[in-house]
Structures are given as C-alpha cells and as structure tokens.
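One protein chain is absent from this view; the other protein chains keep their places.
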Amino acid sequence: MFLTLLDLAGGFAFALSGGTRAVERRFDLFGIVFLAFVAATAGGIVRDVLIGAVPPAAIASWPSAAVAVLAGLVASRARGLIARLATPVTVFDAVGLGFFAVVGTRKALDAGLTPVMAALLGMLTAIGGGIGRDVLTAEPPMVLRREIYALAALLGGAVVVLGDAVGWSNGLSATVGAVAATGLRLTALRFGWNLPRG
Amino acid sequence: MFLTLLDLAGGFAFALSGGTRAVERRFDLFGIVFLAFVAATAGGIVRDVLIGAVPPAAIASWPSAAVAVLAGLVASRARGLIARLATPVTVFDAVGLGFFAVVGTRKALDAGLTPVMAALLGMLTAIGGGIGRDVLTAEPPMVLRREIYALAALLGGAVVVLGDAVGWSNGLSATVGAVAATGLRLTALRFGWNLPRG
Partner (left out) sequence: MFLTLLDLAGGFAFALSGGTRAVERRFDLFGIVFLAFVAATAGGIVRDVLIGAVPPAAIASWPSAAVAVLAGLVASRARGLIARLATPVTVFDAVGLGFFAVVGTRKALDAGLTPVMAALLGMLTAIGGGIGRDVLTAEPPMVLRREIYALAALLGGAVVVLGDAVGWSNGLSATVGAVAATGLRLTALRFGWNLPRG
C-alpha cells in the first residue's frame, strides 16, 4: 500500500513534468495528457518490452493512465500552483527517480538479467520517461546534458544488485537503494553538481 | 477483401503524408520511402510490440512495405498531383484513422487488454505513424498540438468496446466505430475545430 502510494506519487511528479512541458510548448489538451503519460510511463514500458513482459504494466492496467490524465489536467489548469509548488514537485520527482530505479532493477533481475545490466535497466526505467518527453518536444534529452540524474538512478540500481550479493532482503536493498538514489539527486540539486562535459 | 482495400487505402494515405513530408525536408529517395513506411506502419508496429504480437504484421509480410514504396515514389514524382488531390488524400487519411483505430482496438481486446486500455491502444495505432513521422523530422508531433485527430480515433475505439458491452457483433461495432471516427475527423476539419490549449 505504502509502495503503491510512492509509485503513484513518483509517477505523478514525472507526469507533471511532461504536462508542464506540453503547456509551455502550446500543445493542446490531448497533447498535454499524452506527454504526461509518456513522461510517467515510457521508462517502464521500454523496460517491460526489453525483458519481454508484455503488455507492459502501464498499458495492462489503468492507474498510470489515470495519474497521467490527472497530472495533465493539473498542469493545464494550475500553472501558478505548480510554480509555487516547484520544490515539492522536485522532491517527488527525486522520489520517483529512486523508486523507479530500484523497482526497475528488481524486475530486470527477476527476468534473468545479469546484475550489471539489471542496474542499467533500472536506470533506464527511471530516465526513460524524461527522454521520451524531450524527444516528443524535439529537444536533446536533458538527462544527457547536465545535472546528476541518471547517475543517481544507477546508484539506486547498484545498491539493489550489491544488496543481493551480500544477502540483504529485497525490502532492505530496495529501501536503501531508493533512499540513496533520491538522496544523491537532491544533494546534487542542492549544490548544483554536474558531471564533466567530457 | 473490402476491408483489405480500406486498410491499404488508409495506409497509402498515411504513407503519402510521410513521403510528402520527406520531400519537403529534402530527404533523399531512400528517406522518402522510409518515412512513408514509418507513417503508414509505426502505430501498428508499436501496438503489436506492446501486446506481444511479434513479428508485427507490417514486418511479417510485404503489402505494407509495398504500399510505402509506391506512396514514396508518388510523393517524390508527383508533388503537383498530390497538391491537386489534397482533398481526396485528406479523406483517405480520415478513413485510415477510423479503420486503424477500430482494428487496433479489436487486436488489443483479443490480446486480453481491458476495454479502456484497448481503446487507448487503438488510438495509438491510428496516431503512432504520424508521431513517428514528426519525430524523424525533428518536430513536435502535430497530433499533440492541434486539430481533432487523436480524439476522433479514441471515439472509434470507444464505440468498439461499448459495442462489445451491449452485445453488438464485431462487424457492426467496427463499422459504426470507423464511421464515427472518420466522421468526427472530417467534421472537425470542415469547421476548423480544435481542442483547448489547456
């Protein structure tokens, strides 16, 4: 129950980022809801397709779609509210990042992937929605350009696979992984950390 | 037989939209045919991948590819003709929209999806090709920005699932759904209807 709430809160924050972007780009109401859905679900959908878990969870049942519709309506009707809530939204986004990373890593492990590739697929779960959102607005994905975002997700996935290696329970490694990913993301935001430009 | 013709006519109209866009963007002959193929088939391919029906129909057999090659050649050699035929092409596109929406919804229902998600997947079948075309020319997808297009497809899918609920035959609900979707699309075009900007 608590996990489902976390999942929906994270998905809602991701969906808000898609809906808000669509409003900024002057998409119509359908486009706003569609981009909210993509931002919330594209990572998990790609992961599920890659591990053969079809139809993907976000397609097989309605909660993700409902969250996207709600976030789209909020983004279109309450821009001022979102602007005032910038910090909470950022925190929820970081929570979603950590949650999606550990859940994605666990699903990939259960599908038989090796630990390294499972952690990478967990990371893809967490960053895929933002990449989809940026591709659909014809922009080079933010996550590839700056800030510590994918690396935080990768840390979460790495904790999960290392936790397995040292015999932690699934619940413990998921909790530590999600907290580590969310914590690194928020710390990086707080101090303006970036990766080198190469 | 009649259905196959409708399917090919709709696919041809979609392919023409891809081929014409590629000509406008100065793609070479391969790019023109490729974009025609994407515009005609991307929606159905994504649907088939999401429901696990692989290889997708458009990959498993040649008619879709042949229609795309033909549409690409027409787009590259007969731009004047297409300009004169703008209205017929628009009508075929609306026919393709309705046809793809009801066929996609039925395939999703047969794959075990819930009615609501099946209607959404039917809509994705109808709009996916245009999204693929726009992504490959680095533009925010038209369908997310204006006109009544996805909503018309969703109406077609909704008629199919509601028809099932009230006991209509597959043929009846498909016919009513396709006519409703095509009709709404053409009416919206005729009167210049748009969704609100959010």
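Per-chain residue numbering starts at 1, and chain names A and B are given in the order in which the chains are listed.
Just so it is clear, a residue touches a chain if its C-beta (ideal position, glycine included) is under 8 Å from a C-beta of that chain, and two chains touch if they have at least 3 such contacts.
Computed from a predicted model, the values in this text were never measured in an experiment.
Interface note for the absent chain: among A:Ala9, A:Ala57, A:Ala138 or A:Val179, the touching residue is A:Ala138. Check A:Ala15, A:Ile32 or A:Leu121 against the missing chain and you find that the one touching it is A:Leu121. Per the touch definition above, the residue from B:Phe12, B:Phe34, B:Phe92 or B:Tyr149 contacting the chain not shown is B:Phe34. Only one of A:Ala15, A:Leu29 or A:Val49 touches the absent chain when the whole complex is considered: A:Val49.
By the touch criterion stated above, the residues of chain B touching the omitted chain are 22-23, 25-32, 34-35, 45, 49, 52, 54-56, 59-62, 65, 72, 75-77, 135-138.
Hidden from this view is one chain, which touches chain A at 49-52, 111-114, 116-117, 120-121, 131, 135, 138-141, 143-146, 150-151, 194-198.
Keep this in mind: only the chains that are shown with their structure count from here on.
Centre-to-centre spacing of chain A and chain B amounts to 30 Å, using the average Cα coordinate of each chain.
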